[in-house]
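A single protein chain has been omitted from the complex, and every remaining protein chain is retained in its original position.
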Amino acid sequence: MSEKATFVLTITCPDTVGIVAAVSGFLTQHDCFITEASQYGDPLSLRFFARMVFSEGALTPPPAELKMLFSLVADRFQMIWNLYDMAIKPRVVVLVSKFGHCLVDLLHRYHTGQLGIEIPAVISNHPDMRSIVEWHGIPYHFFAVDRHDRAGQEERVAEMIERLDVDLVVLARYMQILPARMCAKLAGRAINIHHSFLPSFKGAKPYHQAHARGVKIIGASAHYVTADLDEGPIIEQGVERVDHKATPEDLVAIGRDIENVVLSRAVRWHIERRVLLNGGKTVVFK
Amino acid sequence: MSEKATFVLTITCPDTVGIVAAVSGFLTQHDCFITEASQYGDPLSLRFFARMVFSEGALTPPPAELKMLFSLVADRFQMIWNLYDMAIKPRVVVLVSKFGHCLVDLLHRYHTGQLGIEIPAVISNHPDMRSIVEWHGIPYHFFAVDRHDRAGQEERVAEMIERLDVDLVVLARYMQILPARMCAKLAGRAINIHHSFLPSFKGAKPYHQAHARGVKIIGASAHYVTADLDEGPIIEQGVERVDHKATPEDLVAIGRDIENVVLSRAVRWHIERRVLLNGGKTVVFK
Amino acid sequence: MSEKATFVLTITCPDTVGIVAAVSGFLTQHDCFITEASQYGDPLSLRFFARMVFSEGALTPPPAELKMLFSLVADRFQMIWNLYDMAIKPRVVVLVSKFGHCLVDLLHRYHTGQLGIEIPAVISNHPDMRSIVEWHGIPYHFFAVDRHDRAGQEERVAEMIERLDVDLVVLARYMQILPARMCAKLAGRAINIHHSFLPSFKGAKPYHQAHARGVKIIGASAHYVTADLDEGPIIEQGVERVDHKATPEDLVAIGRDIENVVLSRAVRWHIERRVLLNGGKTVVFK
Partner (left out) sequence: MSEKATFVLTITCPDTVGIVAAVSGFLTQHDCFITEASQYGDPLSLRFFARMVFSEGALTPPPAELKMLFSLVADRFQMIWNLYDMAIKPRVVVLVSKFGHCLVDLLHRYHTGQLGIEIPAVISNHPDMRSIVEWHGIPYHFFAVDRHDRAGQEERVAEMIERLDVDLVVLARYMQILPARMCAKLAGRAINIHHSFLPSFKGAKPYHQAHARGVKIIGASAHYVTADLDEGPIIEQGVERVDHKATPEDLVAIGRDIENVVLSRAVRWHIERRVLLNGGKTVVFK
């Protein structure tokens, strides 16, 4: 006997009376059993957000038909929506430079099945991580940055991402800026880890900035990539206490552990379809 | 123009297909606008829990009629349910002994309107807090404990609580054990703050126990009162780092701040009807 | 038998060999028993910081003489130093506007003896807090702000602070900017609580700024007041998780609890002489 398929339905639309009734009525009518449901109505933007997890029943039509039928409900409420079959593992490509901690952390979670994803490739502007990536059985694409032709490298990275047909791009301490065109193309599908508690300390060397300011708590932020550096919608943040004894190097070391946890949470929430965009902010249904 | 009334509906029932559809369909049908909705299906107990906040529309029947109509839906799913009119402030009586920090904290939140409650009285086995309570315009009932007739004091406290017709009893560091009969009567309606990270360090002098064990983090726990001391369903917990330098007295001082925050959260969540009982545990819809 | 007097010695000087040996040798020689000692050498500024707590022995000379003798050691190392007799309670004046939570929190700690301070007065630009302050037996000075003569009010506040001969000024959500001259005069002796996780969200309405940016963690910062608004040396920070559901008003409410704890810690550390200035940063010997 096959296990019942599980689906996630995500919805964004103008808030009004009857949305939940319409959606849950539809699902009940088609013999779907809701196992998780989260809603949020933003009182400022007057937008409505929902995520519903359901398993199919004996009378549930196949996904393609279910989608077609649901589109009638969706149109009535002007919904932006998606129906994900959770049996299909999202394809996640990881970009990395020289700092491997976030990459190694993601690889371990992937390797042990904690993250239900495929990693069709790791892409880097440095050769350093090739060995550990290939140990995990994952192809490693190294595109060196030529100072005189930065655009050329960007082009090759973009082409590779295109060719790999990915659901999500993770910048796991990838120290290159993505070109604006690529940011636009990957809107809502590329996650960066910034090693500061945004919006503090944007840009380069945030731990050194934090040290200079004498903060007592440092942090890291995972956010969707936009053309505005470090200004994208924040998905998750983490913090840790520090004191006057910590050198900038100590902050870097403490920060690595925060970055690992924050980035892996953001990736997991994204692939479980828990993150919806609300303008420059996110709704995260934990 | 009067503001629209707001209601909270809480539901517990066996989990099955169609509950959300039935409830949200009912609310839509009666012109209620859902502003918050939370659901949870416990995969172990197979119980379903929901909390819905809605405001009435032009065609919404008056509360009494709405309740009567809803009971038909409720019966179909064997629901344990409540419909709360949020315009009616819950009556909360606070019990306190000599340590006043939780009481003072609650009084300040009450006084500034942060907690939408009535406090018809504060009850104590000590006279110490009378002055600050009466400054807030709240009656103070002092029932001294007679060592030779402990039951007599308990009886007078119980009678007073009975007479005050309260929705919630808060033990804000009340250092007396409530008699089992009273615990039973107040099941799910009495919150205690225990000054440890339960289940560690039950019973007396938990900070001294924590010091003796050399823990690196201390905590406090707000839980519903049951006849089993410190074994009731946990509503909220909080923690703080400590180190080897902290004496038991330091832990007591650090703990006070945790207790204040944890207790006030538990009280707020309770009166906003966010806490549902799930056997010996709680579902908290934050 | 009288209890032995306790003293705190704080030291800042250029870092070099032999400082600890000289200071601890001096104290041992004069029969002082060190109960706490903390040191820090900043590898960047090459400054040395120390705090020593000691109790006097039978052969310890009286404080005035001890100071005179120590000044010989101090001069040798170009020390900036202070010797505090912990039996003398610091005089702390609190400034407040309309939001009373930090004030009420400090008053409760003062009232119960948790903070070993005198509060000779509370000063405000609003009359609202008079009653609760006077309940605590503390004079309340209300100086209204005249829009056409802001400088006049500032002058009267400054005069009052001058007259009260205070060790520390606490801005407990005092929504007025102190004039630069007063900031300079109170350098290292005035603590402000800013309701954001600095350096994020300086200036007005930080919780609204935090909401607009969609951060997942909010905070508060206690810092010494300087003429540069919200740029003074940070003493302590605190944070709390929030999610997309939190309105700006929710953030304000959550923030209050952080502000209370952060401000009261900063005040306690200051009066226990645990905070030393290191340029625009602080060394905090917890």
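Lettered A, B and C in written order, each chain numbered from 1.
Note that in this section a residue touches a chain if its C-beta (ideal position, glycine included) is under 8 Å from a C-beta of that chain, and two chains touch if they have at least 3 such contacts.
Small disclaimer: the values here were computed from a predicted structure and weren't measured.
Colleague: What shown chains come into contact with the chain that's not displayed?
Modeller: Across all of the complex, the chain we cannot see touches A, B, C.
Colleague: Hey, which of B:M79, B:I254 or B:V284 is the one touching the hidden chain?
Modeller: B:V284
Colleague: Residue by residue, what part of chain B touches the chain that was omitted?
Modeller: Residues 40, 42-44, 197-201, 213-217, 219, 233-239, 243-245, 247, 278, 280-284, 286 of chain B touch the chain that is not shown.
Colleague: Need a quick check: the contact residues on chain C for the chain that isn't drawn.
Modeller: Residue positions of chain C that touch the missing chain: 17-18, 20-22, 24-25, 27-29, 31-39, 41, 43, 57, 241.
Colleague: If you put the missing chain back, which residues of chain A would it touch?
Modeller: 100-101, 104-105, 108, 112, 114, 131-132, 135, 245, 253, 256-257, 260-261, 264, 286
Here is the rule we use: only the chains that are shown with their structure count from here on.
Colleague: Make each chain a node and each touching pair an edge, then name the shape: line, ring, star, complete, other.
Modeller: Looks like everything touches everything, fully connected.
Colleague: What chain pair has the highest count of contacting C-beta pairs?
Modeller: A-C
Colleague: Find me the chain with the mean Cα position closest to the mean of all the protein Cα atoms on display.
Modeller: Chain nearest the overall C-alpha centroid, as shown: B.
Colleague: Quick one: how far do you have to rotate chain B to sit on chain C, C-alpha fit, nearest 5 degrees?
Modeller: Here the rotation carrying chain B onto chain C measures out at 180 degrees.
Colleague: Averaged over CA atoms, how far is the centre of chain A from the centre of chain C? Could you give it in whole Å?
Modeller: Here chain A and chain C have centroids separated by 42 Å.
Colleague: Among the residues of chain C, which are close enough to touch at least two other chains?
Modeller: If we look for residues of chain C contacting two or more partner chains, we find 245, 286.
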